[in-house]
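Missing here: one protein chain of the complex. Every other protein chain is in place.
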Amino acid sequence: MVKQILPKNLSEVLELISKEKYRFCAGGTDMLIQNHNLKTLPIDFKDNIIYTFNLEELKGITEDEDFITIGASESLESILENKITPQILKDTILQMASPAIRHSGTIGGNIGNASPAGDLLVPLYLLNAIVQLQSLKGIRSVLLSDFITHVRRIDLRDDEIITKIIISKINFDKHQFVKVGPRLSDAISKLSFLGAVSFHEDKVIDLRFSFGAVNITVVRRPEIEAQYIYKTKEELKNSVDELLEKYSEYIRPIDDQRSNKEYRKTVALNLLRNFIEEL
Amino acid sequence: MAKIDFRLNGVPVSIETQLNRRLLDVLHEDFDLIGIKEGCGEGECGACAVLFDHEIINSCSVPIANCANKDIVTIEGFSNTSRYKILKDAFEEEGAVQCGFCTPGMMIAAESLLNKNPKPTTEEIKIGLSGNLCRCTGYNMIIKAIQRAAKVGEGKW
Partner (left out) sequence: MKDIRESILKTDGDEKISGQAKYVADIRMANMQHAITKRSTIACGEIKNISYPELPEGYFIVDHRDVPGLNVVKIIFDDMPVFTEKAITYLHEPILLVVGPNKEKVKEIVNNIQIEYIEKEATFEWKNSAVQYHFDKGLGKSIFENADKIIEYDYETGYQEQAYIEPQGFIGYLEGKDKVTLIGSIQCPYYVKNAVIQVLNATEENVRVIQPSVGGAFGGKEEFPSLMACQLACAVKKVKKPIQLIYEREEDMLVTTKRHPARIRFSAALNKEREILGFKIYCAIDAGANIGLSGVVLSRALIAGTGAYTIDNLDCSGDVFITNTVPNGAFRGFGAPQMYFAVEMFMEHIALDLGIDSLAFRRKYLAKQNDLTSTSGTFRDPIIMNEMIEKGMEISDYKKKRIEYSKEKSTKGIGMSFFFHGCGFTGSGEATHIKAKVRLKKDKDNTVYILVAAVDMGQGIRTTLRKVVAQILEIPIDNVIFDFPDTDKVPDSGPTVASRTMMIVGGLIGRAAKEMKKRWTETEFIVEKIYEQPEYIKYNDETFRGDAYPAYSWGVNIVEVDVNPVTYQPKILNTWSVYDIGKSIDDRIVLGQADGGLTQGIAYGYLEVMNHVKGVIKQKNMTDYIIPTAMDTGNMETVIYENPYAFGPYGAKGVGELTLVGGAPAVVYAIEQAINKRIHKIPATPEYILEMMNDGKNRL
């Protein structure tokens, strides 16, 4: 029998995980399905479980001058409805899943799950999100892109829990999130794209792209983005083919029951081209 | 086993249970609330939808552990309200019910939607229903029913 804990507070969790290995169940939208048992039977968890959905310490959305901090157990819906949430994040959440799933799915759960098709990761990569981890030893902050190491693999020690997600407060002149799913809502993405750009006196001062479901994790290439800073809009538009070629190397999707690699790659690059051409 | 207290259809309840049971099973088996249907078991179809602190969730995707001290309302509880009556009449008058298996979930989705947005546009209704699958109606009459309810029940939400 696996152990199951409904903790009263975060220090109880930190105590427990310092001694023994547990997995966390936040909203449950993924954990329950991944460990689904026959209907009417309890969920078939293979590991010890701590339920974190209602932990007060993991709730809350706050801001200071430069950053927005989101508690790991905040539901997607409450992030969507909070007025301090950046529009770029709201645009993504609006296209994610269904209202029911948005009410129970959490930001921490999405990150911990590290699915290559996780839509929420796409804007979080783009916003250089930082994941805050806590253990009895203290607090560790990791860049999300470093935290997710592979398909469904994360850099989380057994004695740590994800407590907060910190994103910089930033607005772009233009951003566009496109989720390409098998239908127009309530479906896992075939791929997704997010582009964001800001200009100063017609020169690019910030340019970012992230792609979901076209590689083992979200594709974000700051070194490519950097090559176009201080170009004029016209120069950027003129170098669209070159830009596509640079990204092409990193867009390496797979064939599966939802789509195929030709489609995923073509459409990912089409979306990038379309974003640039419509600037 | 653990003790979980929550409000169910307005009444405080308490159960001794395993924490890893789905809210769906607790409601359907332990409380015999048959208005909650299992269609897919993985959060896609919405037939098991209930209100969880006044917002729609799929009870197949929520462990009972997450329900401690929450306010859960099922179609059985909702059906005692005046808003239910408005929605029910609208569903009947617009022909929104065929096999009926998705219907309680659709009612919950409609209530959750109107609760937040009493005057939804067609597009907003579609978004509000996007997590509830219906294979019989093509949704057209369900959308019309919600439009009708919003109009008839103006001021109720």
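For clarity, chains are labelled A and B in written order, and residue numbers in each chain start from 1.
Rule of thumb we're sticking to: a residue touches a chain if its C-beta (ideal position, glycine included) is under 8 Å from a C-beta of that chain, and two chains touch if they have at least 3 such contacts.
Everything quoted here is computed from the prediction, not taken from an experiment.
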Discussion item. I'd like to know which visible chains would be in contact with the absent chain if the whole complex were considered.
Written reply: A, B
Worksheet item: Just one of A:Glu57, A:Asp119, A:Asp159 or A:Asp186 touches the chain that is missing; which is it?
Response: A:Asp186
Worksheet item: Going by the touch rule given at the top, which residues of chain B touch the chain that is not shown?
Response: 28, 32-42, 44-45, 47, 74-76, 79, 88, 91-95, 97-104, 107, 125-127, 129-143
Worksheet item: If the missing chain were put back, which residues of chain A would it touch?
Response: 38-41, 178, 180, 182-188, 257-260, 262-263, 266-267, 270-271, 274
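The rule we apply is simple: only the chains that are shown with their structure count from here on.
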Response to the item:
Distance in whole angstrom between the CA centres of chain A and chain B is 28
Worksheet item: In the complex of these two chains, what residues of chain A are touching chain B?
Response: 4, 6, 25, 27-29, 31-33, 36, 39-43, 45, 49, 51, 53-54, 77, 97-101, 103-104, 185-186
Worksheet item: Once bound in the complex, which stretches of chain B touch chain A?
Response: 2, 18-22, 25, 28-29, 38, 41-44, 46, 49, 52, 55-58, 60-63, 65-66, 68-69, 109, 112-113, 127-128, 130-132
